[in-house]
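Just below is one structure, and these are the notes that go with it.
Here we show just some of the chains, and they stay where they sit in the whole.
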């Protein structure tokens, strides 16, 4: 029944090691079927080389396992909360090197250039570390709300900004499907590395001017976008 | 009719991922036939693994599509302007990591060593970010003029200096053919990385002395050059 969904999740998960975004099992991708209110996600702690489409676990948007013999990713509840509240089709969590370093530094990633503006019009937000109450409660569930609350407080749209850093933790990205979410993870890692280098070269580097932000974002995303086929 | 030209452009484009200069589709190469006033360029947003010589798009030096079923790279007008004003045979645009970081830092890359001097006698120029008028006008077309104006203001020759950073954006390189332009992109990325490290090791590192600049450049490019076969 969930064969296509599992295959989508499997193939997206297998992109993570290819793109250099994970060490061992430190990452996971899920793919949602929004008509059925379920998503397929990587099983917890299983090495990528041992994965297969059949091993993906089906979970509903409240975090209940629907199908599968393995235990789903320990981050499953974070995925569930985001699917429940946001209309997205795929979610990725990694500990990719440069994005995680910015999360550990508790810094938004400044918008320094057009590579960034091709994908976001703002600094990539870093949600603050969670309160002790949230951490000691249902941790992964609360991680989802920490992300949602960060977007509310900053008045950001998840449809426009498809990536976030969770302070002291690591990045999450999403998109219309699992493939787009993986794409966003790789883009975020590249932006994070270039921003790190930019600050190292010029500690006073200035943020991108508004006209250039607008132009590049609209080239790819505006109503008159002219990128791609 | 344009079979050879398309093949040259295709093969040069395929070098970019091999040399580690592009993530996804963030780059493009064109190859010109100056007797016909046309160039072949990568189609917009098509992944490198899906490219073929047939998919290259033929465009004239005013930016009009001459042949091809796909939409050409969104940076096509920048290529067209440079071909129109400069007698070059190939152009490359990438967002390679270190060169882009210098562009984002809005800094010329200082000439710190002989690797740099083997290819340029001056700091690699970083054109300032464009004015709002240029950005809001025909952006890619104006990007070409921003590069040309930078060379005019600094009294540089495009025949001697085959690379530039566009401030807040990324590098462009060119050469007698597409292959040489790709070579220049890889050389620029290496020079950018080593200059970054040099400054990090010694914040007061001094520029190369004139005698050494002259010697290394002439070894490869002067009338008595003795590098290669």
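So that you can tell them apart, the chains are marked A and B in the order they are listed, and the count of residues begins at 1 in each.
Following the convention adopted for this analysis, contacts are C-beta pairs under 8 Å (C-beta built on N, C-alpha and C of every residue); 3 or more make two chains touch, one makes a residue touch a chain.
Note that the structure is predicted; figures quoted are calculated from it, not measured.
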item	value
With 2 chains placed, the number the full structure-file assembly comprises	4
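Here is the rule we use: only the chains that are shown with their structure count from here on.
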item	value
Size of the rotation, in steps of 5 degrees, that lays the CA trace of subunit A over subunit B	90
CA centroid of subunit A to CA centroid of subunit B, Å	32
Subunit B-touching residues of subunit A, taken from the complex the two chains share	112-115, 183, 186-187, 190, 193-195, 197-198, 200-202, 205-206, 208-209, 211-212, 215, 219, 226-229
Contact set on subunit B toward subunit A in their complex	23-24, 26, 43-46, 70-71, 74, 95, 97-98, 100-107, 129-130, 132, 135-136, 139, 168-170, 196, 199-200
